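Shown here: the complex without one of its protein chains, the others still in place.
Chain IDs A, B and C follow the sequence of writing; residue 1 opens each chain.
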Amino acid sequence: MNAQGSVPESARRYALRRALFRFSQSGLSLVGLALVVTLLMIAVFGPSLAPYPEHLGGAVNTAARFRPPSLAHPFGTNELGQDVFSLVLGGTRVSVLAGLAVVMLGTLIGTVVGAIAGYAGGWTDEILMRISDLKLTVPGLILAMAVAAALGPGILNMVIAIALSWWPGYARLVRGEVMAKKEELFVTAARAIGAGPGRILFRHILPNILTPVIVKMSLDMGFAILTVASLGFIGIGVKPPTPEWGSLLSVARGYMPDYWWTAIFPGLAIFTAVFGFNLLGDGLRDVFDPKARR
Amino acid sequence: MASQTVPPLLDIRDLHLTMKSFDGEAHVLNGIDLTVNRGEIWGLVGETGCGKSLTGLSISRLVSTPPARYARGEIRFEGEDVLKLSESAMQRLRGRHIGMIFQDPTTNLNPSFRIGEQLVDVALAAGRHSPEILGLEARASSSARRMAARALAETMLDKVGIPNAAQRLDDYPHQFSGGMRQRVLIAMALIGRPALLVADEPTTALDVSVQAQVLRLLTGMVQEYAMGVLLITHNLGVVAETCSHVAVMYAGNIVERGPVASVLAAPAHPYTTALLAAIPTRGVKRGDLKGLAGTVPNLIQPPPGCRFAPRCALAGPDCRADVPPMIELGAGHGAACLRVASQTEAA
Amino acid sequence: MLEIENVSKVFPGRRSLFGKSEPVVALDQVSLSVRKGGCFGLVGESGSGKTTLTRSILRLDVPTSGRILFEGQDLASLSPAALRHIRARIQIVFQDPYASLNPRMSVHDIVAEPLVIHRDVMGLDNRQRTDRAVELLALVGLGAQHLHRYPHEFSGGQRQRIGIARALATNPDLILLDEPTSALDVSVQAQVLNLLIDLQDRLSLTYLFISHDLGVIRYVCDEIALIWRGKIVEKGQTAAVFDNPASEYARMLIAAMPEVRSAATRE
Partner (left out) sequence: MLHFILRRLVLIVPVLFGLTALVFAIARLLPGDPVALAAGPNATPAEIAAYGKEFGLDRPLIVQYGAYLSGLMKGDFGVSIYTRRPVIEDLRAYLPATLELVFAAMFLAIAIGIPAGLAAAAWRDKWPDYLSRVVALGSISMPRFFLGLLLQLLFAMWLGWLPLGGRFPITEDPPALVTGFLTLDALIARDFTAFSIACQHLVMPAIAMSLSPLATIMRMMRASTLEVMQQDYVLTERALGLSSRLIMLKYVSRNAISATLTVIGLYFGWLLGGTVLVETIFDWPGLGLYATKAVVTQDFMPVIGVTLVIGTLFVFANFAVDLLYGVINPKVRTE
């Protein structure tokens, strides 16, 4: 209402401008944004940036095993004489891609289930939510391990394994939001003028719950990357020689404490990536979620 | 002789308050002048966003700064400017000297605590610097204080008309009806025996039948304790039936003030007149109400001069030049309108 | 036009975490009859059952017993298709103009939505719907420049006008006004009340006006009924009820009304 009288501006533009302003007020969120952008760039261009691209394909150099960090090898070399810096750069793509796929898949399944449960209510809700409860009670990592172990290694299998334990979170969120919005007066108004369920759900409810879902997705990206790395660490993940942060760290564990660099740098890479997404997601939540905003 | 020098209970002078937001700094209070004495019940009326609630909150300094900023002016309580007090001195005033009641009785009591506990804590806070409230010596033990506070809580609950006060102290807020909760809140506001009560829309959330009872209770208590009251409301009917004086606010200004009978019977400011003409009172024929055209001004870039001028039928270029001063019409009745001035000069 | 015959609504006790609560009788044998072209006022305080009654008329709730007839047709006996047709002819304006408009829809989409939903009856194409939306906005005193704005850009009074425009979209015969001005300031309330009166005269509408505010009801309505704890306690011509209230409840309510005039006459 405050915009009234001043230069006419569409409400969306105004809301966006306001959100951008709020976002840019927070230094931490900007750091997160920068980290995420860098990460995405590395994921796209990583292999071509690597000083020793041949190591990404599995080439070894036994003459240069366990070199400590130096100018030639900023992160040192590993037990096969491979450049750790190149491997870390190359591992970005797997982590980011897999994380993205997990979140997308989880959101898709979760939103469909949650929307149906929240809107239909009654028995449908009861059954769908009990199924999602079941998924919550089964420890996600063990479930993912079991599925991944049975399906065999590979990115796709890993993504499926993680997404299977991922969707209930979205289902609960969407269900709760749908149920809250269902009680809103404007939904009652739509029902009063004769709108059918499809129209109410897609035109009136879902557009109004988009923001919390997007915020959760951005927060979950970091967590998904973490889970991917965890599976890699346990030894269920991508097939070697594809470099992956978790498995790099797992191999390096055996060479502690003398060759610490082989473990520290992949670990830091995981941390930085996850941290970036969390900073970004937290900033987005501050901007979009009026409850957490204050 | 001493009565000459006793300062008024509440004396707000030229209070300016701005509020920062993403869109800019809004001038929400634009030079408020208001004096409340003991025994007076002032109605502060106005429409949404006129600044009446912020005025009330400012008296107990409960507006967070930032985003708010007191640009100018003072709020003197018994002669002392509360805007200059330290936070701990302010805390001593709250509850003990200035009581407050807010609109919604369902949200103003803490749902997780028994009402007795909440009353006792308020009484203890008030009794910390004035043990006489609890009827105790300054050096009384803390258990003695607690017992006295509980006894006082029971008395107050009884006074506001809650049956079985002793037992109900142990009930939780949700076990009371809306009207009863507002009574509990009145007891809480008055347990420290404040000299000034600020009541912000105390009956708006209540049903009409309950509203009348609560207002009667409130006026009775005020007379018994000889308090001064600032009753903030949007309802002129409530003002007419409860208050001795009224101040009408529009867009951050008090545009008219004076004794209720005089202001409501002979409104001088065009805004007051318009407000009264918009109320569906007895005898108004279907279709005869007068709405007020236009909208409330944008307070970030308020119109120059009289803020009501853009919506005023009588306004001329002179109205848009300067903020009109308060023109005294006798017996404490005043209106901030240049047209009133020309009328009185002509007369 | 609208006949409400012995309608009762009992909500079964809700099963909560810690046991079962008592069933709630929201409406108890309510009978009303709204005359075509009239403005019928229903007065009640919170919890009196007036909201349940509106929801029942709109078939958002189904009464436990009794019948609701619209132009002689029992709403309960209608097929879903027939009910949809009736829906186009009974519209509602809600109390809260802030919550009753979808924040993500433009004014155009809000006002045109009933036309889309009832396009089989209305038979308008896209272009015509936009024209109709402009026409409706003009009817409630808003300019076409507002068409592509969003609800949060409007003041409470303007939003309520948008809500009224939406209710008028399908040329309804009966409009339920559920506390349409309670959330508004008096000066705006007067404008909206006058708009409603004007629209009723021009479009020959029938109103069922629900409010807790006796002053507003007295101003707008020709017939009134008082509802208290789910029961109708008094019914009659507005003037008659105010001058000679028959029930204890009506007397108490009228006495409790805060009136401005009383100040002038008090001293």
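Here is the rule we go by: a residue touches a chain if its C-beta (ideal position, glycine included) is under 8 Å from a C-beta of that chain, and two chains touch if they have at least 3 such contacts.
Keep in mind that this is a model prediction, so the values were computed, not measured.
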item	value
Chain not shown: contacting residue from A:Leu173, A:Val187, A:Ala224 or A:Leu279	A:Leu279
Candidate in contact with the missing chain, chosen from A:Ala15, A:Leu151 or A:Met179	A:Leu151
Selected residue (touches chain absent from view) among A:Gly81, A:Gly118, A:Gly194 or A:Gly222	A:Gly222
Option touching the unshown chain, where B:Phe102, B:Tyr271 or B:Phe308 are the choices	B:Phe102
Where the missing chain touches chain A, by residue	28, 130-131, 133-134, 136-143, 145-147, 149-152, 222-223, 226, 229-230, 233-236, 246, 249, 253, 256-257, 260, 263-264, 267, 270-271, 274-275, 278-279, 282, 291-292, 294
Absent-chain interface as seen on chain B, which is shown	60, 62, 91-96, 99-100, 102, 104, 107-114, 118, 121-122, 125-126, 172, 174-175, 185, 188-189, 192
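Operating definition for what follows: only the chains that are shown with their structure count from here on.
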item	value
Two chains joined by the most C-beta pairs in contact, as defined above	B-C
Gap in Å, rounded to a whole number, between the CA centres of chain B and chain A	52
Whole-Å separation of chain centres (CA-atom averages), chain B against chain C	34
Distance between chain centroids, defined by C-alpha means - chain A, chain C (Å)	48
Multi-partner residues of chain A (each touching 2 or more other chains)	3-4
Touching two or more other chains - residue numbers and ranges from chain B	295
For the chain A and chain C complex, residues of the former touching the latter	1, 3-4, 10-12, 184-186, 188-196, 199, 203-204, 207-208
Contact footprint of chain A on chain C as seen in their complex	58, 60, 84, 87-88, 91-92, 94, 96, 99-105, 113-114, 117-118, 148-150, 152-155, 163, 166, 170
Chain C contact footprint on chain B (complex, rising order)	47-48, 178, 207-209, 211-212, 215, 234-241, 260-261, 264-265, 274-282, 284, 286-287, 289-293, 295-296
